[in-house]
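Heads up, one of the protein chains got dropped from this complex, but the rest are sitting where they should.
Order as written gives the chain letters A and B; numbering starts at 1 within each chain.
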Amino acid sequence: MTSKLIVNKIGLPRFIISTLFVFVLILAVVLKVPMDMLLSDVIKRFGMYGILVLAMVPSIQSGTGPNFALPIGIVCGLLGATMSIEFGHVGFSAFIIAVLFSIPIAVITGYFYGKLLNAVKGSEMAIATYTGFSVVQLMSIGWIMLPFKSGQMIWPIGKGLRTTFTLEKTFGHVLDNFLHFNILGVTIPTGLLLFFLGACYFVYLFTKSKTGTAILAGGMNPNYARASGVNIDKGRMIANILSTVLGAVGIIVYSSSYGFVQLYTAPLMMAFPAVAAVLIGGATAKRAKISHVIIGVLLFQGLLTSAMPVTNKIFPVGNISEIIRTVVQNGIILYALTKVEGGK
Amino acid sequence: MNNGYVLQMKDISKEYYGNKVLKGVNLNVKAGEIHCLVGENGAGKSTLMNILFGMDVIHSTGGYEGEILFNEKITEIKSPKKAMELGIGMVHQEFMLIPEFTITENIKLNREITKDNVISKILGDRLRTIDSKRMNDDARSALDRLDMNIDEWVRIVGLPVGHMQFVEIAREIDKTKVKLMVFDEPTAVLTESEADNLLKSMKKLASSGIAILFITHRLDEVISISDNVTILRDGELVKTLVTSESSVGEIAELMVGRKVDILNKEEKNKKQVKREVILELKDFSVHMPGEEVKNINLKIENGEIFGIGGLAGQGKVGIANGIMGLYPSNGELYLKGNKLKLNDTNNSLENGLAFVSEDRREVGLILDSSIELNIIFTALNIQNKFLKKYLFFTLQNSKKIKKHTDEMIKKLDIRCTSSKQNVGKLSGGNQQKVCIARALTQDPDILFVSEPTRGIDIGAKKLVLDLLVELNKELGMTIVMTSSELTELRKISDRIAIISEGKVAGILKPGDSDKKFGLMMSGTKIKELQEEVI
Partner (left out) sequence: MAEVKEINKKNSQLKSFFIKNIVTIIFIVITIIGILLSELSFTFIVNELINRISRNSFLVLSLIIPILAGIGLNFGIVVGAMAGQTAIIMVTYWGITGLKGFILSLIFAFPFAVLFGYLTGKLFNKTKGQEMIAGLIVGFFANGIYQFVFLYLVGTIIPMKNTVMIKPDGVGLRNTISLCGGDYPDGIKYALDGIFRLNLFYFMIIGSSLVMIYAVYKILKNRNKKYIPVKSSGTYITYIIIALVFIAVSIGVLVSGSSLAMLKVPVITLAVIAVLCLFNVLIMKTKIGQDFRTVGLSQSIAKVSGINVDRTRLIATIISTVLAAWGQIIFLQNIGTMNTYGNHMQVGMFAIAAILIGGASVTKANVRHALIGTALFHSVFIVSPTAGKTLFGDAQIGEFFRAFVVYGVIGISLGLHAWKKRAVSRL
């Protein structure tokens, strides 16, 4: 009885994934996987993916569901990053300029995306997914056509930007290296973590503001909020602009930490791991908190990062951790969908 | 023994979770008879019909007591399907029609006539081919019985409402061997001439030997069409009358009559005080589906408890919703002499109006959120209360929120574990108190309360009503209470407006006679009413 109660309290998905995570960690110790490396990786990936997952919070709170159109924000961020490099910035300033460029772009796109969502209430998730997909494809044409000149980014021969290019000379690892230190062989990317937690705190403050409270109320019960004089559509709009901006900033942080920028179809599927992470953290398609983001990223990315070396020791061929990712990620999204009320 | 009764329901009782909703009711209907069933909302009509149709709600809550005789045989109706097989048909208030289908397809919905084909012989009945010719023929003959000369292959979409009603009836008579037809408020949605046509067809059906059970609140229809009438009140059988020996007045009185102890003892004193009009409604209409309000004029006085009563679906609920801008409205509203902007919830709230919705779970509360948020949100959003500046941010002032919520919990005696508890976990009565606490947090001039006692137990009902009286007396708050329960309206209100068919049928004092209330609620035309009263 009590064990069932505990599972209920933690939530089934969170329970399964944490059990799996612990199991994999034990296996890692047993199989003598170098733990310092593994933990360094886990912490790094936690900071890398964090803000992309954080982008789910405003949209879920506003009632539009997880932001399956995250690729839209990502494309805005990539545009900011490429522009920053094009204008010749390096180091920290390149990172900051990239963020500054991407924010207005994301605000404008987020505005139109919010308008779209307000027109299609009730089917936001499916439509967001396909809007995200088509924007990525459209922008792929953009990456070829836009008049970028920087030798760091364009193909030496042929047209357009490269599919992947390094940030070694610009803003690669700037956050990771900021005040980083080692403890028992584990690298702590202080700047990256601080930036992520700072973003979390900012979103937390937003949810406690008047606008944030109204968005929350509108998401949980639109009828109640309307009876209290809330403009629901405006709230959904602001929330999705914020989510798009977080997506943009998130990909810049991700790219910086990864050390490479990936263009073209790379952002296509990026929404799904972020959605899965926040759901694993305990969110539902209707409710999300900052704590869900932190727990979710840690569990999901932690599991994936540690599963790789462990499974490689058991199955030396292929990439079984990729399969685990697919099954866990989509399984959790399906589970959350069955909990969404709806139907005719 | 052939007494000609198609249906006899004997000594029927029903309990929902210890709450007796039917107490020993008898109902007898003969073949070829039109038998009316009248009663206020909550009198037990729908429970009785649910029993007759063997609905799940009855059997999943412990069944019923008493016995049903159909064609003079004791019968147990365990499912709607069984009811259908016996030959009991029902014409619903809401149409069960698919607009994209033809009349035939709707009449034969899930009773399609099929014929064999090669594949169905191997793979089963669901692959039998639809025999549209025979279906059309059947539909035709059903329509002919109702004197409907519309083509059976026309689609429903675009048909006038009256025709749709007839398609529903055609479906019931097409079901073979219909012996008893139940009409549940069928004329509510019809125009006058359509209603006349319907009544004519009902007479025709009755003369062909079908027994008709007619549920209506229009007493003039009762008088004009029925042979007998059964009146229910509070789950009890009041009387069965032979219609020709009765009158609208008698039926109305029997329908409403009950002892009312008027709580407002100082009523007389109050009446002498000449009070100012605080809110005036001029030609005010509200488009709330199912509760339309049509061009009403009302004056609400400062410091009174104003009751709004009437039967469900007549528009009483629409008034408060319209004033608060929750459903589109037009006309004019004057608050303390100033014109109030319509269709703007924000504006209504800012001007000191507060609203406790009739739909507690859908509109009144955020169920999966804390008591704190539920209570403070409207004030926070409209009046910028409970906010505090921290550097660049203006954030919730959690200390103040907690303090205020705790005060409210104490003041209204909300039973909960803490102010952080989700309201979904509270009982109905405590939820209602949270709704009222939210409205009070706004410090309103006028408090609109709709159906404040719906779905809460008797003890909590009294607490909520006492609270309203207290607010009125001690704070001088004007309260507009909408309720389906006449008793409670008469208990605490100073004046009561009865709404019928979207209009004000009249304004009564709590002490006025049952007959007056009954007649007004039944939509008897004002003119006739005056005659009756005189």
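Just so we're on the same page, a residue touches a chain if its C-beta (ideal position, glycine included) is under 8 Å from a C-beta of that chain, and two chains touch if they have at least 3 such contacts.
Just so you know, these numbers come straight off a predicted model, no measurement behind them.
Colleague: For the full complex, which residue in B:N50, B:S120, B:N422 or B:S513 touches the chain that was left out?
Modeller: B:S120
Colleague: Have a look at A:F68, A:F95, A:Y224 or A:Y254 and name the one touching the chain we're not showing.
Modeller: Hidden-chain contact among the options goes to A:F68.
Colleague: Write down which of A:T19, A:Q137, A:N182 or A:S291 is the residue touching the left-out chain.
Modeller: That would be A:Q137, which touches the missing chain.
Colleague: Quick one: which of B:I98, B:I458 or B:L475 touches the chain that's been left out?
Modeller: Of the listed residues, the one touching the omitted chain is B:I98.
Colleague: If I consider the whole complex, including the chain that's not displayed, which of B:K81, B:K204, B:K403 or B:K473 touches that chain?
Modeller: B:K81
Colleague: Have a look at A:V30, A:L100, A:A126 or A:L179 and name the one touching the chain we're not showing.
Modeller: Candidates A:V30, A:L100, A:A126 or A:L179; residue touching the omitted chain: A:A126.
Colleague: Would you write out the residues of subunit A that touch the absent chain, in ascending order?
Modeller: Residue positions of subunit A that touch the missing chain: 68, 116, 119-123, 125-127, 129-131, 133-134, 137-138, 140-141, 144-145, 159-160, 264-265, 272, 315, 317-318, 320, 323, 325-327, 329-331, 333-334, 337-338, 340, 342-344.
Colleague: Suppose we count only contacts with the excluded chain; which residues of subunit B make the list?
Modeller: 81, 96-101, 105, 109-110, 112, 114, 117, 120, 125-130, 153
One rule holds for everything that comes next: only the chains that are shown with their structure count from here on.
Colleague: Centre to centre, by mean C-alpha position, how many angstrom separate subunit A and subunit B?
Modeller: 49
Colleague: Give the list of subunit A residues in touch with subunit B in this complex.
Modeller: Counting only subunit A, the residues touching subunit B are 205, 208-210, 213-214, 216-217, 220-221, 223-230, 287.
Colleague: Give the list of subunit B residues in touch with subunit A in this complex.
Modeller: Listed in rising order, the residues are 324, 326, 345-346, 348-350, 355, 357, 359, 362-369, 373, 377-378, 380-382, 384, 387, 393-396.
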